[in-house]
Every structure is written in structure tokens, then in C-alpha cells.
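Here the complex is missing one protein chain, while the rest keep their positions.
As written, the chain order gives the labels A, B and C, with residue 1 at the start of each chain.
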Amino acid sequence: MKTMFKGLYVVAQTPFADDGGLDLPSIDTLTDFYLRHGAAGLTVLGVAGEAAKLSMEEALQVVERFVDRARGAPVIAGVSHSSVAQLAALTEQVMAAGATGVMIAPPGGLRTEEEVLGYFAAVFERIGDVPTVLQDFPFSTGVWMSVPTMARLVECHPQIQAIKEEDIPSAAKITRLRAALGRPVAILTGNNGVYLPQELQRGIEGPMSGFSHPEMLSGVHRLFTEGKVQEAHDLFDLYLPLLNFENQSQWGVAVRKEILKRRGAIASAAMRTPGPRLTAQDLQDIDRLLARLQQALAQRS
Amino acid sequence: MKTMFKGLYVVAQTPFADDGGLDLPSIDTLTDFYLRHGAAGLTVLGVAGEAAKLSMEEALQVVERFVDRARGAPVIAGVSHSSVAQLAALTEQVMAAGATGVMIAPPGGLRTEEEVLGYFAAVFERIGDVPTVLQDFPFSTGVWMSVPTMARLVECHPQIQAIKEEDIPSAAKITRLRAALGRPVAILTGNNGVYLPQELQRGIEGPMSGFSHPEMLSGVHRLFTEGKVQEAHDLFDLYLPLLNFENQSQWGVAVRKEILKRRGAIASAAMRTPGPRLTAQDLQDIDRLLARLQQALAQRS
Amino acid sequence: MKTMFKGLYVVAQTPFADDGGLDLPSIDTLTDFYLRHGAAGLTVLGVAGEAAKLSMEEALQVVERFVDRARGAPVIAGVSHSSVAQLAALTEQVMAAGATGVMIAPPGGLRTEEEVLGYFAAVFERIGDVPTVLQDFPFSTGVWMSVPTMARLVECHPQIQAIKEEDIPSAAKITRLRAALGRPVAILTGNNGVYLPQELQRGIEGPMSGFSHPEMLSGVHRLFTEGKVQEAHDLFDLYLPLLNFENQSQWGVAVRKEILKRRGAIASAAMRTPGPRLTAQDLQDIDRLLARLQQALAQRS
Partner (left out) sequence: MKTMFKGLYVVAQTPFADDGGLDLPSIDTLTDFYLRHGAAGLTVLGVAGEAAKLSMEEALQVVERFVDRARGAPVIAGVSHSSVAQLAALTEQVMAAGATGVMIAPPGGLRTEEEVLGYFAAVFERIGDVPTVLQDFPFSTGVWMSVPTMARLVECHPQIQAIKEEDIPSAAKITRLRAALGRPVAILTGNNGVYLPQELQRGIEGPMSGFSHPEMLSGVHRLFTEGKVQEAHDLFDLYLPLLNFENQSQWGVAVRKEILKRRGAIASAAMRTPGPRLTAQDLQDIDRLLARLQQALAQRS
């Protein structure tokens, strides 16, 4: 199977200034940071990218800036929306801005799988021939898609070139999907990467998640590709205490931005309102975990 | 108490052509129809107005056209959005387009009442001094606001000039709200108007709902205002079989549009995809109810 | 088609004393009242019967008393439970107590239709050969079943002898179910009966709902059976203002019990805690609606 979806598609943060305004220059430093740490592509305007807090104009500015700086690396833009018309309008605009494809999750409120199929039929009729990542993230959307329904979507809509699988447990569903899909479709995984070794074991193309240390995500993928399974686990385990700590919903995004700021990837750790704020004690927790990570990395080399 | 919120604020449909495009000329005929049948004001871009299926540009076109044709009658625009930034952007634009005020419901996903208070604090800080209708529609939003929380919102935010109350049962909540609110705020009611007589009995300012026969809603309000309680009930009961039939969620909107088309208020009954479609048997149900209504009206005069 | 599910299966209230204890003697008077007003059967332990507030022992006492007093009229007992083991235990006990069959709705938490099919497979394997009413009430359970899934359930499980259909809109789903079901299965409808004329038009076997005036429900069914469609609508419309008023969720049950008490069917209108309480103003609303109903009935004869 030949696909562009291979390796780490890092879920990108959206940088804001302390006053809540977009910080476009930080998109440049953040993009450089991601690519330097092994990202094969970028996923922008995701939930962790605070997409729902952007106006349409801001969303486009963000996509354009990431695309410009990525210098040819693929950029996937999240365009999920309860309104098919708004989804289609945003899709047209992000593709015009240079995005490589879009990512779509079914909107909350779809109920039977008949409705899921009907929704995507309407979507794909409207957006036409755009490379699409189908996102399966039921704990966030409230929409559960069974494997037969997902296989049906892939069968009906050639636009679907990849699936982002983040149901729980992910591993078993990946195996069932591989068996049920009638044509080659890349499978990438999310859930902040916490189940990455088991997912790679099932043959996924790579992680699609965010982390303050993307070098771990790309490194674990590379080691697995090279057949070095134990080394991949070793690397993963080294970062797991921090990864697990970042895996706390939107609050975890605040932690991630704080660390990205400390690493020089973005100028401010601010999240746009409404969003969580870290306390002094939270920062001490981060200090401790980072110090322990440095020590473990030092011991290892 | 002196308020502009007095009488029927009809929840306006958005007219589409058969191909799904906006039908702007039908906004003119529909506005005339509403005003001719007793509307004191219009509420546009509501759930029944299929607002979620419009792009931002279309939403503005709709508001402008209604405002232009309403010739001075107040127009309230629904601007609810999970993104405070997008809500603020839309609010600015609809106010620039001539809207009299906005209507805001808390977005799904708010959980504790602390979060509800925090959300509205962020909203009102951003939108500034805009007349606002607070919509309490928990069965649609999934957000339940208790009377003390609503009183707190009214206390903190002078922008709130009216409440659209559509919790169930509405009557008891209206009475509790009146007792708890620290300043005069109009109360209007929704739920398609099916509990209107009891709500008027509790002293609301008027209905804010849609119906294929808005003359009933305005007429019942007028009769109550004149102290003619039994006559108000008589008028309400006459239309209740049809009103009850239209009270079937989005499918009921399809019924309403079909009847509005038959009455010449709009050119097409089309709803935008995804949306319900009426079958031949559904149309027969409508025929029967309309025939019975004509007969009842004839017997009455 | 030959079925015992024909006519009104009235959804029975559970009578409590003012102190919250079970009022078993009122079950006798209530059963007599229901049968005298045209009930063909009884449905006990439903949501409107406050089943969730009963202990297992109380639930059995209630079933036994209704069965004893019904003198041969069929009694269906609601046994829905998230635990298959508890559902099976309750089913065994209510059948031993003389119930004619059980009613089961899928528990909240089932997500894909694969899970719905798996749940019912487990249920029917456990309970064996018990006549079952499958309840489709998505707005209460949060579980949406599409027509193909329901047809599949009927195909796999011969125990299903009837469907209680209360999705919205009900009429269109009834028509689709009739076309999809591979064998004769009775369809009864709920939603407090507010869409009964249209549902009878689609060929259902009868209403399965509660109302303070069950003579309307049985009467409308009878008139439809006799081909007197307009007379059926006339009777329905006469009671609709009160029916609509009772159609307010658990609060509407409090109204219904108040009226059943006034009609001598039960000794106390009490609902068990936690439950709504009627205010003095609520009682005035009831007075007004009952007076208007009496007047309308008087004018008619």
C-alpha cells in the first residue's frame, strides 16, 4: 500500500498571545519545531488546536501560515461542523489556502448509523474530490460508528484516504477495520498517543496526535518501522509519565503549551477563553516531571 | 414594566429554493405574511430557521433581508455558537446589518452552573452592550439552568432584556423566575406555543415561536391582554390539532413550511439537506387537518 | 393478523399514599376505572408508573395486585434494566406473578446498533420464551434504533410480539416498519397519545399510553376501527387541550394523578420522592381545563 499518510502527523497547537489574539509568528517557530522533531505532516484546526474558538477568518489565517511554513510537508485541516454548508465553505477555503486534505468527524446529534451514512453522503456530494481523513473519536463526538458502518463509508466515498481511529480500545478496532475495509486506507491514531506501541503492532501508518515532545512519537514510529520493537517500547516508556500527564483533556493542552513555550516552540502558553489556567502547584508538577525526564534521558545516554 | 418585548415575536423560517439555495424574495413575502398576521417582531436564525445549515455569509444575507422588509419592526437574530469568537463576530455583523438584538442559548458541553456563569461572562465581555434574549431550552441544548443561576445571569449582565423560557413545565418556572429576578426582564415562551394559555396566565409578555398560522399566536396574546381568557382558550383550542401536529421537532418544521407555501407565504417548502422529507401519506394528514380547521373556522363565524 | 395486542393498553399509574408508601387498595379501584373506560389491557411498571422508584419487592406486589384485579385482561410489565441479570430475574418473577408479557427498552449507554443487537441477543437468551413488547422511545432512552435494526431484532427474536413505537415523527416510522417487518407484529404507540389519529391512520393496533380520561383513547380507537374517521378526530380534539397539558414529562404525571384522584380512581395524587409537586396556580390551571372540558362535553350531547 502506497500512501502519503505515513509517519507522524502531529496535531498542531494554535499559538495565541497573552491577550488572546492570534500569534502568527509563533506558527512559524512551532512548524519548524515540529518538522525538526520528526513530523511527516501537520494536522491543524483540531480540537486540541482550539479550532472551535477561532472565527472563520482566523481559521484561514492559521491554515495559510502553517502551509507556507511547512514548505511542502502535507497539512490536513479539521473542518468538522454540524452545518454541511459551513463545512463545505470551510473546506473550499482551506483547500484554496493550500491544505493537502481535510479531517471530518461526524457531528454530535447523529443518532442511528443510517443518519451517519446520510450525513456523509451529503458532505461528500458537497465537497467533491477532496482527500479526507475520517475521524472516529466517539468519546468526544458522542457518535459511535461500528466497523461495518465505517467500511460502508469507505466503500461509498473514495475521498476517504485515511481513518483517524481513537475509539477505546483502539487496537482491536484497528484489526477489525483492516479485515473489513475493501480497499487500502491508511489508519492513524490519536488519544494523545497513549496506546501507540500496541497500535503500531497492529500495523497502523503512524500517530496523529499532539505531544510536547513529538520526537518520541516520531521516534517510536521509526523504531517500529525498523523492526526494533523493544527499543520502541523503551523510548515510549521513557516519556510515558509526561505523556500520561498531558492526557487530561483540554487541561492537558494547557500543560502541553506550557512545555512548548519552555522549549522555545511558541512565545506564549496562553489558551483562548474559555479555557483552563494552570496554578502554581500545577507548574510544580510540570517541573518535577520534566526534571525526571531529563534525568532519565541523561542516564540512558 | 416597559419593554419592546411585547406580543408575538414569531420565529421565522428561512426560505430555500427547491435546489437548496437561499430564496431571498420569499423572505419578503414571508415577512409581509408574519406582520399581516399580528407579529410584533421577528426572531431569525433560530433552530427552526435551519440556522445551522447556513454559511456565515448566507446568515447575514438572511438577517439583512428580514430587517429591510420588516420596516422598523424589531428583528432578533440567533447567534448561539460554541465558539465565543464566532458568536462575537456574528453578533457584530448582525447588529451592523440592523438587527435589534441577539438571542443566545448556552452551548452543549457546559456542565456545572459555574461553567454556565463563566461562559456568559466571557460572552458578554466580548459582545459589549447588545440587547440580548437569554434562551432556556434545555431539551435542545442539553444544558439545564436552575432559576437561581438564571437570576444570577440577569443580575450580572444588564444586556439581558428578555428570557425565552422553554423548559418543561414552563408555567411553574415562569412563576419562580418572576419571583427571583431582581429587575424587570421580559419573558417570552417557545415550545412551539403548545402551552401558551397557561404561560400567558403567568404573566409572560408574549410567545416567541413559529406556527403556520401565526394569527392564532398573536390573537391569543391579544385576547389575554384584553382579559378575555375564555375567548383566548377558544381560539387556541381551535388551532390546537394543527399546532400539536407541527410540534414534532424538525419534521414539524417541514409540515409548517408546506403549509406556509400553501398559504402563499413562501415559494417552496424545501428544507435544506440534511432534513426531513414529507411523504404522500404525510401530505394527506396535512390535508385532513387543514380541512378540519377550515370547517371549524366556518362553523365559528 | 391475529394478535392479543388490539385496543387500548393503558399505561397504569402506581398509586402511593400521602406518606409515600404503596397504596394497594387504590390499585383495585384504578384497575376497575381503566377497564370501565375501555382498556383492553394494562401496562404496568412503566416510566409514567414511577417504576424506577420501587424496590424489587414493591414492583412484584404491584404486578400481582394489578393481575388479580384485572380478571383475565392482559397485563404487560415493564422490566427494562441495564443489568441483563436483573432484567431476567424481574422477568421471571413478574411472569410467575401472572403477567402476560414484558416490555423492554434498550438501556442508555448502548451506542452502535451492533451493540443494540448484542444486548437483545443476551436478553432473549436469558429470559427464554416470554412474550415481549419492544419499546422504541429514543428521546427517553437515548438509544436510537433505525428501522432496519428493529426489523432485524424482530427477525431474530420470535418473542417480540409487539412494538411500542414512540419515536418522533411516529407516523412515518410506523409506515416504514410495516414495510420492513418480515412477520406480523403489533404496533402500539405512546407519546401520551398526542399523535394518535395519525398513528391509527397508519394502521396501528392501538394506543399504549396513559391519560386521565382513558375513555378518549379507547373511544378514538373504536371509532377508527369502525371507519368513523371524522368522529374519531372530533372526539380526540375535544380532549386535546387536556391531553396536551398532561404531556409534560414527569410533571404531567402529577397532573394526571391529580385528575385521577378527583375522578375517584385513586385515593391520593401523591408521587414518590423525588418527584414534582403541583402549586396552587397549577391546580387552577387544571380547574380551568376541566371546566372547559365539561362544558364542551355538555354542548356536544
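Convention: a contact is a pair of C-beta atoms (placed from the backbone, for glycine too) under 8 Å apart; a residue touches a chain by one contact, two chains touch by 3 or more.
Note that the structure is predicted; figures quoted are calculated from it, not measured.
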item: Sole contact to the chain not displayed, among A:V194, A:M208 or A:L223; value: A:V194
item: Residue of A:Q61, A:S82 or A:Q248 touching the missing chain in the full complex; value: A:Q248
item: Chain not shown, touching residues in chain B; value: 111-115, 138, 144-149
item: For chain A, residues in touch with the removed chain; value: 168-169, 171-172, 175, 194-195, 198, 201-202, 229-230, 233, 236-237, 240-241, 244-245, 248-249, 251-252, 276, 279, 281-282, 285, 288, 292
item: Footprint left on chain C by the chain that the document does not show; value: 52-58, 82-86, 88-89, 108, 115, 118-119, 122, 272-274
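The working rule: only the chains that are shown with their structure count from here on.
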item: Inter-centroid spacing, chain B versus chain A (mean Cα positions, whole Å); value: 39
item: Distance from chain C to chain A - Cα centre to Cα centre, in angstrom; value: 47
item: Between chain C and chain B, distance of the C-alpha-averaged centres to the nearest whole Å; value: 32
item: Numbers and ranges of chain C residues touching at least 2 other chains; value: none
